[in-house]
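All protein chains but one are shown at their positions in the complex.
A, B and C are the chain letters, set down in written order, and residue numbers restart from 1 in every chain.
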Amino acid sequence: MRIGTEPVSKAEALDHGLSAEEFARICETLGRAPNLVELGVLSVMWSEHCSYKSSRRHLKQLPTSGPRVLQGPGENAGVIDIGDGLAVAFKMESHNHPSFVEPYQGAATGVGGILRDVFTMGARPIANLNSLRFGSFDHPRTRYLVNGVVAGIGGYGNCIGVPTVGGEVYFDAGYNENILVNAFTLGIVRNDRIFRAKATGVGNPVIYVGSKTGRDGIHGASLLASAEFSGEAEEKRPTVQVGDPFTEKLLLEACLELMELDAIVAIQDMGAAGLTSSSVEMAGRGGLGILLDLDQIPVREMSMTPYDMLLSESQERMLIVARAGAEEIVQGVFRKWDLDAAVVGSVTEDGLFRATFHKQEVVCLPVGLLTDDAPAYDRPANPPDDFDTLQVLRLDRIPPPGDYSQTLLRLLDSPNIASKAWVYRQYDSLVRSNTIVGPGSDAAVLRVKGTHKGIALSVDCNSRYCLLDPYVGAMIAVVEGARNVVCSGGVPLGVTDCLNFGNPEKPAVMWQFTEAIRGIRDACVALNTPVVSGNVSFYNETDGRAIPPTPSIAMVGLLDQLEHHTTQWFKAEGDQIVLLGRTREELGGTEYLAIEHGQVQGAPPWIDLRVEKQVQQVCLQAIREGLVRSAHDVSEGGLAVCLAECCITGPDPHLGAAIELEGAIRPDALLFGESQSRIVLSVRKRQLGRLREIASAEDVTLTVLGEVRGRRLVISPLIDVDCEELARVYYNALPRRMAADAQPSS
Amino acid sequence: MRARVFITPKKGVLDPQGKAVERSLHALGFAEAHDVHLGKYIELSIEGGDRAQAERRTDEMCRRLLANGVIEDYRFELQD
Amino acid sequence: MRARVFITPKKGVLDPQGKAVERSLHALGFAEAHDVHLGKYIELSIEGGDRAQAERRTDEMCRRLLANGVIEDYRFELQD
Partner (left out) sequence: MRWGVVTFPGSNDDHDALYALDHVLGQDAVSLWHKERDLKGVDCVLLPGGFSYGDYLRCGAMARFSPIMESVVELARRGGFVWGVCNGFQVLCEAGLLPGALIRNRSLQFICTPVQLRVEETETPFTNQYTRGEIISIPIKHGEGCYIADPVTLEQLEENRQVVLRYVDSSGRATPEANPNGALNNIAGIVNAQRNVFGLMPHPEHAVEKLVGGEGGLRLFQSLITAHADGTHRPAAAVAPGH
């Protein structure tokens, strides 16, 4: 066995993905060349995935603090106070490349990883969301990938007993070779019992708990997510990680039980770059060192080298710094849950990350070199060459539809708009019995047991907008999330993001990234929703083609009174249907333009953050005063699709609507345009007066569109369709496409 | 012709199912059971063609559909 | 000793997975595939004891845990 203690050459360093300059800096700092094991450690810690070297300086622009923020970015998850002595811990993370290679296991382990990030903080996970991007249905692998990813997310979440209550799914040829799988978890924690990953107490034992270490995913997340894909990457493929949700369930219960006892000083999950990053990061936060005895690591295979052990990304493992003397307590709890717990090292004061193997020191690196002093780049950023031409949209060359009813049906049949029930039916959305509003409305709403409160959750991003204008697109992702939360009766509290982009070494991609950060910042500042955690996924490229920029935003909101929760569908015949906000003549980047005219073109809808805030304010106020029977934000597909969804997403029998629409703009823009800052409400007739008062106090445009009536959606004079017809198309769009003949896996 | 296909987790890939079955066997007192792996077993009939062709086609079925090459190995036997 | 256990759905019992695999095979152009059944394949090592004992014990494992007699049949082979 090659232990790897000889100094490595520059060529080996380049092979590990380090640049020549980076290698030179390492040698200079150390006063020697690193050995192979150290090179492995350095390469993962300095990888884009772990070091955020291209994104760090830009992420600093995001607002991250606020009166309720108990923990911002930098820990395993962000934490926000919700009163009553409780807080929510949440984060979102990508598992894009692994899911493309092996959709079921890739997605499953993505869920497993994000769950660990949250229960590491001491929080009991109560909800999962997922944000998915697939290629077009014409692509030969799409259905195989959809099937696998959805089954994998369900397989893991259902088994571990955390409900998946919402998400989003889009299909676009831009993801044909690079799908996106972003997973979000939120947990509840007592605000005085938050656990962190900061090692303290020289001499304290470092304890390894959970599954044994195998050769899974060596250089997996860290390297795969830090370099572009190409055909040959398949060959270098590290052993795929396989999830074991049952073991994770044991780990979850054991960790939460242990957290009730006074034993833990610091705790972190072993995610990307496993044992290395968890020890180094815990030591780094505490300004201390860690010494590991690799002979103590529980291993699954014979003849694992120090390199393997330090870089393995085996799942369902955690690292704990315990109080000295508490070893027995830790082991006792883990024994009860039939899990391994092994003392594998201790906290040191030398600020070094050291590891021994067969009594020989195989790693000795300054922790600082691996954390704060890791490279950080200010990469050049320039708009893509086609930016200006993309923005041009000649409306006079867009003929209006011949039959608006048919156009509406075609939009409802678009996989991007159609019901996602085919997906979320495969997820247990009920377990833990907190789900007041499950998937299928604007935001999910969960109760917080023991209080009168509720949590509202939504994840959003329209990457078509982001492609056309990443600044505006990112702003819209934030405000749409907030709007969804508001429509459900929640006050937006804070955000976690997952920023999926191409290769940051390309100025055009870097520009998209910086513009998106600017958009998130401006929107979050305006809405008062700090970003408390997040994740960057670069190198989503295959053969030089990057994905559309996709900064997914998960918005978390709070309902002070659970009874204010509101759903999007019409409730009763005779209720008045009202539009908050104004419709402009905007068709750029719409689903209508793509479906009916085959164009992805123009500027995305404009967004005025002040107006957006006012519209949300009116909606919330009206909900709080008990005026609102249903609230639905207008998004993809515009007003017509929004109204159709209000008709058909509720329980049987579906309620129709009689609408009179007039406006000085093109009828297709009026019906299918995607102007922002609009919400459709339904209210009892006698409440209309009060609603008008609230709207005018906030200076928000209010239009009475019509009323809930009958079993047809009539938008005179252009649209008249039976609700059952709308529903048939809307609910069959995905099942019909997924039921087509099986697709091979390769 | 009858084909019997055996699909097993690739070496080195975590096999939580095998692990769980092994744990269960031990719990039931079968201490002598070790190195347990759980895979799939598929039986099918292949109509027409000769043995060589059946072999080629079965192999193709395994590669394209029955086994997931990323995490699974396969083997098969043919019988008349 | 190495045991290879085959577990198959009992004749007449619904086999939705076998059906689905057959449908997929046809869709992929393997029209010659028929009568597809999906079961489980378990490999394990048995330490100590002679062949007769291994046989007895493996049978017991199958009956008690590995197969559900209501819906499944099992068969096994032993190899040194």
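To be clear about the criterion, a contact is a pair of C-beta atoms (placed from the backbone, for glycine too) under 8 Å apart; a residue touches a chain by one contact, two chains touch by 3 or more.
Small disclaimer: the values here were computed from a predicted structure and weren't measured.
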Omitted chain touches shown chains A, B, C
Out of A:149, A:169 or A:250, the sole contact with the unshown chain comes from A:250
Filtering A:372, A:388 or A:652 for touch with the omitted chain leaves A:652
From A:3, A:86 or A:151, the answer for touching the chain not displayed is A:151
Across the whole complex, the chain not displayed is touched by chain B residues 16-17, 20-21, 24, 27-28, 38
Note that chain C touches the absent chain at residues 12-14, 16-17, 20, 40, 65-66, 68, 70-71
Omitted-chain footprint on chain A covers residues 151, 154-155, 158-161, 244-247, 249-250, 253, 337-338, 424-436, 447, 449, 562, 652
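Going forward, only the chains that are shown with their structure count from here on.
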Taking each chain's mean CA coordinate, chain A and chain B are separated, in whole Å, by 36
Per the C-alpha centroid definition, the whole-Å distance linking chain B and chain C comes out as 10
In whole angstrom, the CA-centroid distance of chain A from chain C equals 41
Listed in rising order, chain C residues that touch 2 or more other chains are 24, 28
Flagged in chain A as touching 2+ other chains are 742, 744
In the complex, the residues of chain C that touch chain B are 6-8, 18, 21-22, 24-25, 28, 30, 32-49, 57, 60-61, 64-66
In their shared complex, chain B is touched by residues of chain A numbered 101-102, 105, 211, 214-216, 237, 239-244, 246-247, 300-301, 314-315, 338, 742, 744-746
In the complex, the residues of chain B that touch chain A are 9-10, 12-16, 19-20, 23, 63-65, 68-71
